[in-house]
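What follows is a short report on a single structure.
One protein chain is absent from this view; the other protein chains keep their places.
Going by the order they are written in, the chains are A, B and C; count residues from 1 in each one.
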Amino acid sequence: MQTLAQMMLYAVLAVTSENLIFTGGIGFSRVLRAARRPKTALAYSGLVCAFTLASAALGIWFGRTAPAGGWAAAARPVLFACGTAAVYLAAAFVWRTWWPKFYKKVEPFLSSSAINSVVLSMPFLRRVFFLGPWQMIGYALGTGAAFLFASAALSQAMGRMRNPDMPQAFQGLPAVFLYVGILSLAFFGFTGGRLF
Amino acid sequence: MISIFSGGVRLEQKKSRTMKNRIETLPAPKIIAVPLPGAQTSAQRCVREGDVVLRYSQLSMPIRNVAVCAPAGGKVLGIRAMPHPVSGTVDCAVIETDEAVGEIRLESPGMGAEPDEIIRLSAAAGIIDEYDGIPLFKKLKRFRRLKIDWLAANVLDDEPYVCSGLAVLKENRAAVRAELELAAAACGASERKIAVASEMRARHYARISGAESDMLVSGGGIYPAWPRLLREQQLHGRRPGLIGVQALAALYEAVEQGRPQVSTVVTVSGEGAKEWKNLRVLLGTPVGELLAACGAEKDAVAVAGSPITGGMVTDPETPVTADTRCLVVLPADAPEKKVFPCIGCGRCARVCPMRILPWYLQRQLQENRYPDPQKLYRAEKCCRCNACSVVCPSGLSPAEAVARAAEIKERG
Amino acid sequence: MKKRNKRRAGAPAAAKREKSQSRKPKALPAKRAGRKKLLRQAGTILVNGVIFKNPVVIGALGLFPVVAAGDCMENAWALSLLMLVMMTPVCLISGWLGEKVPVWVRPALVLVLSALFYLPASRLLDVVMPGASLGLGIYGPLMIANSIILSRANDYAPNHLTPAVLADSLGCTAGFCAVLLIVSALRAGWAHSLSRMGNTALQNPASYPFAGLILLGFLSALIQFVNHKRPEERKATP
Partner (left out) sequence: MMIRTKTAPFLRTEESVGSMMRDMLLALAALLILPTVHYGVSVLKLAAVSVAACMLAEIAGCLVAKREINISELSPMVTGMVIAAMMPPGAPYWLPAAAGVFAVLAARIPFGSTGHTPFNPAAAGLAFATAFWPGEMFRYAQQSPAAALKAGLKPEAVPSEMLWGLTAGPVGTTAALVIAACGLFLFVRRAANWQIPFWFLVSAAVFAALFPRILVPPFTSVKYEMLSGSLLFCAVFMMTDPVTAPRTVSGGALYGLLGGIVLMLMRRFGVYEQSASFTVLLMNAAAPLIDGAVCSLQAERRRGREKEE
């Protein structure tokens, strides 16, 4: 029961009050890319979830083995990024060799989902290094869910951001900027000015 | 599962002014252009230019359509293609009427209730269903094939202004009942009803009482009434069919007196006309004559068939056909259509009797140049009742979008 | 004045050539071209990076530093410095190494490269602008995953010649910095006028990401407007 509550808390934390994608504006560019292919969004966020989990585990292992100290703390994000790169390489290699069919499906967004997991976990890095295993799963699920919501909302919006009644200068990307701007304004009801 | 939202729209009827008076018979005009449906080649026509025809003599005899008889005696001036009031054009025999030319004596065929006989007679008498313009004999044949077991006289008149069906029912109650029996026998239906848009309205306008009032079935007072009516019967496990009341009345005359269908009842109303009347006119009477009889202005624009699905009549020479039903005269100060973008009120979906989402189809068509046919849900079910366009507060025509979507879906 | 002239000259040819350049590898035809042409092309790529194909407002890349961290001039300068130090070497090395490794390894390679270059960059930042990295908070390390660096180094660099890569990375850096500085300056001014009115918000409202996004939206609309106008200009001066 306790672990379940913890998981929920982490998921809710990631999705709403500290929803990185909107209130922080992070990882947004990749969400935009994903939003152009609405059907892949689900697989995409699943991969983000898996990569977050794997790289968080790796990061924790690094954190335990590497010496604590000023220099190591500064290099933590670097270590984390390298860890994710390693996870990505391993995953890509395994899938390429043994499940080429599956690899073909996920190939277009495999690398960007790996990079995304780096982006999304960066602000929580200090916390990520001290997570328990259950918390970690909750955190990964929350990241995936947040990513899914963001890309779903955007993919719906993208279609409507090109209509002939719009001023020509605003068609496409500028309107999307405004859309996301107002959407992140909406999240202010929860967070106020608080960021991280 | 019966949906709570049955679709359809309630409209102000505007019938009482017309229904106050009895049906008025318009005298034969100088020149009539009798439509000859299905008779494109001279082989299928029985007359040529210059012939003098007696009243009730045969004008055409196509294989796949009804035979047409001359509504009035006179001299044939020629065969011309004329605009059809509802849609397209139709070949017409233009006749200069002459009272001096006599008529063929009619005799009752004196027949029993043999299905084949009835069907043959309805073909020979040139009877056309006034609601959809399909010849009665074809309809009866199809009903027999489909094993229709619930047959109703179509007196719906669910559009505002239109009340020709109700007027015919009011004045020919016994005939309609008798012929309903015959038609039912012809297609093998066991239950016979009178379908009206709203029971109360029918009782009030058509003064129905007694045996007929037990036969009434109501469509709920909405436009369009028939989808709901038929669906209700289907839910009870019946196979329903509808036959126009004017066609039944014409069949009565054909059976009793041997007279072919040479006239039809047309409602002339609308704010542009001074008098609102139900007129019995000969087939082929120019629309201008009807408008003049009701005091419409010279260059008035009228809508024939139905104010909701019908077409605009611009040429006063346009002949009246069996499926004309009504002429609604537009007032001179009728406003133009004001168009806004779709605001998403969802009314079109709420009134759709076939549960299509017209706004959704319209958006799909607008956003994608090549929409995915899979995503055009239910577009092919459209019954072209135009109810969505009637209620749209933005003044758009979702019905057109649905039609286009259905076309795309059909092409795949 | 001179710069403007150069832009004018480069602009008409730009749109057409840019298409073929960014989509197809242009290695072979470019090799045959003369040095002068190469230079002019490089100039075109540079100008495109700064204005007409600005990676941030037209390409929607690397938004987060602009939107979230670009709320005061100090942060803007610090991020620009990080970008300047990281972008070019990462792109160059990736352009050189990228050809030698399979496509699927490249993203990992680029990520590691950018992480590695972050270390000296942050050191340099601490030396040049002490205390700036504190103000950046998490946005400093986030430069590792800056999508401008990653996508240009991953998609563009390995398929193009070194001068083109150099011009492109410099152009992107300049474009990024320009947008960042403009947005930051606007937001700083906004915050200043707000505090004059008597600020009652929980913190400086102009630093909220939504303010950045909305400014970015209008900026991007402006550039798109200019882009729409450009072909007409070309018609006017053949």
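As a working rule, contacts are C-beta pairs under 8 Å (C-beta built on N, C-alpha and C of every residue); 3 or more make two chains touch, one makes a residue touch a chain.
Predicted, not measured: the structure shown is a model, and the values here were computed from it.
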Neighbouring displayed chains - absent chain, whole complex: A, B, C
Hidden-chain contact residue, picked from the options B:P27, B:G78, B:G102 or B:P393: B:P393
Candidate in contact with the missing chain, chosen from B:G8, B:G165, B:P227 or B:P307: B:P307
Hidden partner interface residues of chain C, rising order: 194, 200-202, 205, 208, 210, 214, 217, 221
Residues in chain B touching the chain absent from view: 5, 9, 11, 159-160, 270-271, 301, 303, 306-312, 328, 330-331, 334-338, 340-346, 349-350, 357, 359-360, 377-378, 386, 389-395, 397, 399-400
Footprint left on chain A by the chain that the document does not show: 17, 152-153, 156-157, 160-161, 163-167, 170, 174-175, 178-179, 181-183, 185-194
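Just so we're on the same page, only the chains that are shown with their structure count from here on.
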Shared chain contacts [chain A and chain B, defined touch]: none
For chain A paired with chain B, centre-to-centre distance based on mean C-alpha positions, whole Å: 63
Chain A and chain C: spacing of chain centres that average the CA atoms, whole Å: 22
Gap in Å, rounded to a whole number, between the CA centres of chain C and chain B: 69
Chain C contact footprint on chain A (complex, rising order): 22-30, 32, 74-75, 77-78, 81-82, 84-86, 88-89, 92, 96, 107, 111-112, 114-115, 118-119, 122-123, 125, 167-178, 180-182, 184-185, 188, 192-196
Parts of chain C lying in touch with chain A, wherever the complex brings them together: 57-58, 60-64, 67-68, 104-109, 111-112, 114-116, 118-119, 122, 137-138, 141-142, 144-145, 147, 150, 154, 201-205, 208-214, 216-218, 220-222, 224-225, 228
